[in-house]
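Every protein chain of the complex appears in place save one, which is left out.
Which chain is which? They are A, B and C, in the order written, and residues in each are numbered from 1.
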Amino acid sequence: MGILMDKDALDAFLRREFPQIGDDFSIEDVTLEGARVRLNVSDKHLRPGGTVSGPSMFALADVSVYLAILARLGPVGLAVTTSCAIDFLRKPASGRDLVASTRLLKVGRVLVVGDVLIHSEGMEEPVARASLTYSIPPEKPDS
Amino acid sequence: MGILMDKDALDAFLRREFPQIGDDFSIEDVTLEGARVRLNVSDKHLRPGGTVSGPSMFALADVSVYLAILARLGPVGLAVTTSCAIDFLRKPASGRDLVASTRLLKVGRVLVVGDVLIHSEGMEEPVARASLTYSIPPEKPDS
Amino acid sequence: MGILMDKDALDAFLRREFPQIGDDFSIEDVTLEGARVRLNVSDKHLRPGGTVSGPSMFALADVSVYLAILARLGPVGLAVTTSCAIDFLRKPASGRDLVASTRLLKVGRVLVVGDVLIHSEGMEEPVARASLTYSIPPEKPDS
Partner (left out) sequence: MGILMDKDALDAFLRREFPQIGDDFSIEDVTLEGARVRLNVSDKHLRPGGTVSGPSMFALADVSVYLAILARLGPVGLAVTTSCAIDFLRKPASGRDLVASTRLLKVGRVLVVGDVLIHSEGMEEPVARASLTYSIPPEKPDS
C-alpha cells in the first residue's frame, strides 16, 4: 500500500482549500509514515526581535500532521485537530525558515496521533516539539 | 497588593510592543487572578466554512495568559511561553468573537502556569481549553 | 436527565472492577457536570520526604474523570484514556489527602474531555491541574 496523495496532490489541495495560508508552507517530503513541511518565514510570522511567533510554530505543526494524514488516508473531508501539546525549546534562529518533521504514531479508525519536531533550517537543535491528535469523523460528524 | 498594569496600561503595551496583532485583541477585564480577553474575529482568523482557525485560538490563549502575567508582575521583559496543552472541544459559532477567560494557577519565581477557557461570545459551552506555562527569566536569560 | 450512576453505584463498580485500587479512592460527590474524588493517601503514594508521588496524582486525575464519565453515561464498558496533560504546580502538603475536582468540558459521541484541579485537603492553592481525553468506543473497538 502506498500513499494516497503525493507531494503535488497535497500541494494543490492545500492551495485550493486553504488559500489564505497555502503559500506559507512548502511540502518537502511525504511518506506513509509522515511528512516534512517548511514554513516559508515572512514578516507576518515574526515577533519583535525577529523570532518566529508561537502561533506560527503551532500552525506549522498542525498543518504538517494534517498533510501527513491526507497522504496516508486520502482527502478525508473533515479531519479536525482535537488536541495539541507543544513545547517551545529554544528561540528559532532569525532569518531562517522552519522545518517540521512529522511522524504518525497511530492511525486508528477514529483518532490519529502525530509527533512533530521543528528545527530552524540547518540547525541541529530543535526549536519546538509537538504532538497532535486529529479526529477522523465517520459518516456522520460528532455533534 | 494590587495589579501592576491595568486594562489601559496593558492595552497600550500590547499595541506598542506587538503592533502586528495588537488590534486583534481587546482586554475586557483583568484582576490579580487572571484576565478576560476577546479575539476580534476577522477574515484572517477564519478557515473555510467560517470557523475560527486553531492557530487563532492558540494565539488568543497565549496572549491572554501573557496579559494576565503582565498585570500581576508588571512589564517583565522576557516572559516566554515554554509549553501549551490545548484541547479543541467544539466548533466555534460562526460570526461571533471568541472570549478567553484566564486564571493564573501558579505564579512562581521562574514558572507561571495559566488555565484558559475559550467561548464563542454568548455561548455556554466552551470551544477550547488550554493551559500554558511561561518562563520568567531571572537577571540573565536561559541560554 | 439525571446521572446514570450515583455515588454508591460508582463506589461498588470501582471496588468490583478495580480491586487493586478501589480502596485508594473515595467518591465525595458526583453530578452531571463532574465529580469530586479523594485520594486516601497512604505510604504507597509517598515519595521520600513524604510528598505524594506524581504517578499517584496522575492516577487520581485519571480515576476522577473516569468516574465522572460513568456517572454521566453509565457503565460504558471500554472507555479508555487516550491522552493526559498534567501540570504539577506545587508540593502537596504532607499528611493530607488529595481531592480532585473534575468537570466534564465535552461529552461527545466518541471523545470526552475532562478538566481536573487537585488540592491538598483544606488548602486553597491547587497542587496540580490536568486535562484528560477518554475515547468512548462504539459497538466495535478501535483496532
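Remarks
Heads up, the rule we're going with is that a residue touches a chain if its C-beta (ideal position, glycine included) is under 8 Å from a C-beta of that chain, and two chains touch if they have at least 3 such contacts.
What you see is a predicted model, and the numbers here were worked out from it, not measured in a lab.
Across B:85, B:99 or B:117, the residue that sits in touch with the chain not pictured is B:85. From the options A:30, A:98, A:113 or A:136, the residue with contact to the unseen chain in the full assembly is A:113. Chain B residues in contact with the hidden partner, per the touch definition given at the top, are 82-83, 85, 108-111, 133, 135, 142-143.
Interface with the hidden chain, as seen from chain A, comprises residues 85, 87, 89-90, 105-106, 113, 115, 117, 125-126, 129, 131, 133.
Across the interface with the omitted chain, chain C contributes residues 17-18, 20, 44, 47-48, 53-56, 58-59, 62, 80-88.
By our rule, only the chains that are shown with their structure count from here on.
Two copies of one chain, chain B and chain C, touch each other, and the residues they use overlap strongly: the shared fraction of interface numbers exceeds half.
In whole angstrom, the spacing between the mean C-alpha positions of chain A and chain B is 23. In this assembly, the C-alpha centroid of chain A lies 33 Å from the C-alpha centroid of chain C. Residues of chain B in contact with two or more other chains: 85, 87.
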